[in-house]
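Just one protein chain is left out here, and the rest sit where they should.
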Amino acid sequence: MSHEAGLNAKGLRRDALAERLILFSLSGPAVLLVTMTMLVPVGWLFWLSFLDDAGGFSLEHYQRMLVQPSYGRAFRITFEISFITTAICILLGYPLAYALSQLPRRVANICMIAVMLPFWTSLLVRTYAWLVLLQRQGLINTWGIKLGLWDSPLALVHNLNGTLIGMIHIMLPFMVLPVYATMRSIDRDYLKAAANLGASPTLAFWLVFLPLSLPGLVAGALMVFILCLGFYVTPAVLGGGKITMVANRIATDIELFFNWGAASSLGVVLFILTGIILYAASRLVRLDRFLSGGGA
Amino acid sequence: MARDAALPIAVRQLTKSYGTLRVLDAVDLDVQRGEFLTLLGPSGSGKTTLLMMLAGFVRPDCGSIRFGEREVIRLAPHKRDVGMVFQNYALFPHMDVAANIAFPLKLRGIGKAETKQRVEQALELVKLGGYGARRIYQLSGGQRQRIALARAIVFEPRILLMDEPLSALDKQLREHMQIELRQLHERLGMTTVYVTHDQREALTMSDRIAVIDLGRIRQIDTPKAIYERPANRFVAEFIGESTFITVDVDAVGCSFNGVPLTLASQPSRKGSHQLMIRPERLTILEHAATAGINVLPATVTAAIYQGDSVLVQASLSDGKIVSVRASASARVPLVREEIYLGLKAADTYLLPVEERAA
Partner (left out) sequence: MSWLRQPATETQITHGGRLWLYILAGLVLLFLMLPSIIVIPMSFSESQYLEFPPREWSLRWYRNYFNSTAWMQATETSFKAAILTMIVATLFGTMAAYGLHAARLGFAGLILGILLAPIIVPVILVGIGVFYVYVKIKLVNSITGLVLAHSMLAIPIVTMVVSSALKSFDMNQERVARSLGASRLRAFFFVTLPQIRFSVISGAVLAFLTSFDEVIVSLFVSGGSNSTLTRNMFNALRDQIDPTIAAMSTLVVILTSILLAISQFLGKNDSRSD
């Protein structure tokens, strides 16, 4: 029996469609808002990036990017900072997440406040705090000299160092949270089995725990890296004007030069880069799970 | 409620497919007013889908459902006025027991005083009077089930639908609740459609059972008829234990591997038939030549003492294994011993010939 006139078939089909439309329309306002305020503007920018001053189609903005060294520099420094920040976040965040995951839940939850509070405290407040902490007469230098760790004030701010410290601070929660969540979900029985089979604690960690925690680590590293790529505030404030990441360049192109073509093309490149990395990572993570035998 | 206030249900040509999978295949069903009908079948048979369609939660591709005179198939669930009990009770945890039960009354705009009275009545009916102030998490599984029931009947629906409501309870409680539900049904008299995969439950509680498999009703009949005269192999094997042997019917009579058998009634069609043997109808005979009963020679393959009885497994002359229960006080036969099983003529049943192809 196929789709010919069954009893009430037409009416039932109409009812089904009506119900779906009503439920679908619930997401209507949100979709409309996001489309109007994000998809349309960003789409427009994409289009702008391919226009020259006269309004005709041109690739000059993209060509300029390849030719002018300042753009290359911006990308280079952006990638440098992103890599270093991600690496240090892994080195600091992984052990922290591990230590937290070993604590009993109550204690861990309290400690997580120390991670969540900066996560949700205003970006500006934290950046400002670092500005104060790292300056010549700031807390770090004052105590460093007092404790005899160094003789003259270190230049910790308005340069790459300050920027890195600030970025690491901002990004660390983004690393810790997914790694912690993954670690919490690792079944303790795996470690018991490893110990039972003769693995020393170190070996058990490297061969059993670490691989199982990898999905969280990859997720965290990915998030941190992508966020670093597009970051603006921290390099602007803590870099003292000397650190120009891609986002800073885009802002300058608009604020100082009103060069929409240049700014939008940079933005497009940034967006595509982000997209490629996300896509590559999504294949990688799936592969990862596949290789580890279908996940923990 | 008087029995004649209950509504009959008429289902016609109910069909549902998900892609190429046909979940319900042009199902026709009539439920008499006040009847307790059980939809019985294995998982995936479509019984829950059918129930959900009666409730209005699943939309069929086509078909008709009438409650009494009213066509309800395009009616939204909240307008159908049926009571429903789900497998996991789905009690509202943010309300206490009384608020849960009062919920349908509140929706119907019934006043506070009357609501309070009817809630208490419903609680009395399910033997949980005075439990109104309790919170849901304070209740045991059996109690929750009863509250769910009270909530489903407090607004006096004329049709009650139940989706495996007892499957989450342990065995003893379940059997107790089966009887209670049945008694409640006798008292209230509403038309009830009950879904289960447990054949014992179906046999215990139902006025009639509809056995469903792969989206089709294989047989609707009283429990006794379903058990003793299954319409096809599926029903016979799904309900109770059974063994089938191939017998040969000719003009003279019936024989099994050369052994003559007396049947309850002579079938019209000649040739080979399937004879259904229910193990509990077999007895172990003292002597091979016993009059008035069919004698089937068999070889014992296992004899297991089980306290209240002895389970004997034997292979018939065609190799099929049957189980028989023997009294524990009788002699326990040995393995490889030749025994003789007796089957009364009245207990023989031939399967009707299969009408359709897959």
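In order of appearance the chains are A and B, and numbering begins at 1 in each one.
The rule we apply is simple: a residue touches a chain if its C-beta (ideal position, glycine included) is under 8 Å from a C-beta of that chain, and two chains touch if they have at least 3 such contacts.
Keep in mind it's a predicted model, so treat the numbers as computed, not measured.
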With the missing chain put back, one of A:A9, A:I90 or A:L131 would touch it. Which one? A:L131
For the full complex, which residue in A:L51, A:A181 or A:A195 touches the chain that was left out? A:A195
Where the missing chain touches chain A, by residue: 20, 23-27, 29-31, 33-42, 44-45, 48, 92-93, 95-96, 98-100, 102, 111, 114-118, 120-133, 135, 137-139, 142, 169, 172-173, 188, 191-192, 194-195, 199-202, 204-205, 229-230, 232-233, 236-237, 246-247, 250-251, 254, 260, 263-264, 267-268, 270-271, 274-275, 278
Positions on chain B where the hidden chain makes contact: 55-57, 76-78, 80-84, 86, 88, 90-94, 103-104, 107-108, 136-137, 151-152, 155, 161
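Quick note on the criterion: only the chains that are shown with their structure count from here on.
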Quick one: chain A and chain B, Cα centre-to-centre, how many Å? 58
Which of the residues in chain B end up touching chain A in this complex? 12-13, 15, 25-26, 59-64, 73-74
Which of the residues in chain A end up touching chain B in this complex? 1, 3, 5-9, 11-12, 15-16
